[in-house]
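Chains shown are a subset, placed as in the full complex.
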Amino acid sequence: MKTTLNDITRIAVFAALIAVLGIPGAISVGGAVPITLQTLGVMLAGAILGWWRGAASVIVLLVLAAAGLPLLSGGRGGIGVFFGPTAGYMLGWIVGAAVVGAIVHAGARRPVWWRVALGSVVGGILVVYAVGIPVMAAVLGLSIPDAIAANYVFLPGDAIKAALTVALTLAVWKAYPRAFGFERRLLAVKKQPATVAP
Amino acid sequence: MNAAAGESVIELDHVSVRHAAADREVVALDDVSLVTAARKIAVIGLNGSGKSTFARLLNGLRTPTSGRVTVGGLDAAKDVRALRRRVGFVFTNPDAQIVMPTVAEDVAFSLRGRGLSRAEIAERVGLVLAENGLADRADVPAHDLSGGQKQLLAIASVLAAGPSLVVADEPTTLLDARNARRIGDLLLGLPQQSVIVTHDLRLAAACDEALLFDRGRLVTAGEPAPVVDRYLAEVVAAP
Amino acid sequence: MTTLGQYRAGSSILHRLPAGAKLLGLVLLAVVITVPAPAAWNLGGAAVLVIALYLVAGLGLGELWRQVLAIRLLIVFVVAVPLLFMPIPTVLGNAARMVLVLLLAALVTLTTRTSAMLDTVQRALVPFRRLGVNPDRIGLVLALTIRAVPVITGLAEQLRDAQRARGGRLSVRAYVVPLLVQSLRHADDTADALAARGVE
């Protein structure tokens, strides 16, 4: 997997975009883990950039946040965030973006709505929760069932974000298809002798 | 300077706009007072003289730090929503203004929330696109248009909303000579009252009135020819 | 590197310690604080250590208090909610452990320049060169991202103005779609610029 300059700049710009989506701030419900638009950015990163570039952009965001830049929602940053109750969710973002990307891009020639929907729900919600809830439970000293209960507040918001991801991804496909990098695959396919008619 | 039928009176009453910059305070507009109802109003002045700030006041994108702005009797501070329905705004960079993926969708965006049916919206969009020479580009991604076409689309989308005043902030700066001329002529030919911020002095000269800003102050307003002359003599030539 | 960080300038031993050493120390202390059951000896010892380190770093108790305030909502949460199901000493013990670790972590951020932290990341990656990881590329991505944040913020501000000018009501689609498209184009323009500047 050779990284091109386009890969590099898309990874960087998407990391910045997720940071910018955090600027409107975070709604803090109860205090430990905020509701944030950044998860929308995570879903979009996977859906648009594909699995590895999507995951890479999340890693880049988290590394910079850890290094002290205030790139997380509400202008937070610093290594401390990774010792707090949201650490697991953020690690989940990495895997989540990869899963969204894998589901949306695998074998496809264009984003299809149900793949984006499935990807966002599985990668952007379930995977993120699967990593996030146990870590939150451990840090806060909650039992797993209590942590799951505490996590319910995020469901409505995250469901809306998944739906938005579908609409936004398809709109970006219409407006700027180059961004998906699908054509690279099409070109690669074209170079091989055609065996099956499309 | 007389109010023709249909023209709104634009009134600024001792308006100042100040920005708190990192180390000092920037005065973008400094005690500007003005009453005008001219049909085509040019705004000229050097970089940083306050032209964009003035234009943005008219649409409520900026609010005065002190003083009062009214357009056609609407107070820009109080009736922002009504003001924005009445005043259309064309930005320099059409890329920043086109918000929907395709040409037709972008025009339709201006018509949302007015209780129009889908069919009515489609009809109006078709009409507006035809009027602006974009009929065959309806389903093209907006970002694939050429520079001139993008600005045409931006203007078409503004006009679709049916404004009675069109404010354009350097609408031709990014265009080539032919497109700049075309867009300039289009704006001059619009039936709507228009405020056109421009560095193109030919365009300014073709308006009914010109305003000259310098370092946040309104230096003079009136017939374009003498205002442009004064700009060249006093402002541009100054060290 | 930028004015963005939370670094507090200083020349204490903590400021001068390499970032990697501080991070390692942080992880070790975090383990020592959180693995054994909460008890007076380890929590008390850790608390004394935290206060001492803030003083050694020349940050003072004022900064320490500011850091506590920064996580006050979290503290309220970790105390209030578990009180419903758990005995008071357990709850306070858990909360104290978390607060102490967070204060130590904040200390690392406060005494380490963002650029030093990023250099450490880059250096830590050198051994992975054999696996195809190119530390210089990663350093470039990190720098590009720092540069991109204000650019994308500027795009977002322009779009917000444009949308407002077109009639008040905000729509996520009409905001995020052009933001995405413009950002992605910016990415492609930047890739061209990198190529033109001889990056391969």
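When the chains are written out, they are named A, B and C in that same order, and each has its own residue count from 1.
Everything that follows uses one rule, which is that contacts are C-beta pairs under 8 Å (C-beta built on N, C-alpha and C of every residue); 3 or more make two chains touch, one makes a residue touch a chain.
Keep in mind it's a predicted model, so treat the numbers as computed, not measured.
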{"item": "Copies present in the complete complex, per labelled chain", "value": "A x1, B x2, C x1"}
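FYI, only the chains that are shown with their structure count from here on.
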{"item": "Between A-B and A-C, the pair with more C-beta contacts", "value": "A-C"}
{"item": "Centroid distance [mean C-alpha coordinates] between chain C and chain B, Å", "value": "43"}
{"item": "Shared-contact residues (touching 2 or more other chains) in chain B", "value": "100-101, 143"}
{"item": "Contacts with 2+ other chains: residues of chain C", "value": "173, 177-178, 181, 185"}
{"item": "Chain A contact footprint on chain B (complex, rising order)", "value": "100-102, 141-143"}
{"item": "In the complex, chain B residues that touch chain C", "value": "56, 59-61, 80-81, 84-85, 88-89, 91, 93, 95-101, 109-110, 112-113, 143, 157-158, 161"}
{"item": "Complex contact set, residues of chain C against chain B", "value": "155, 158-159, 161-169, 171, 173-175, 177-178, 181-182, 185"}
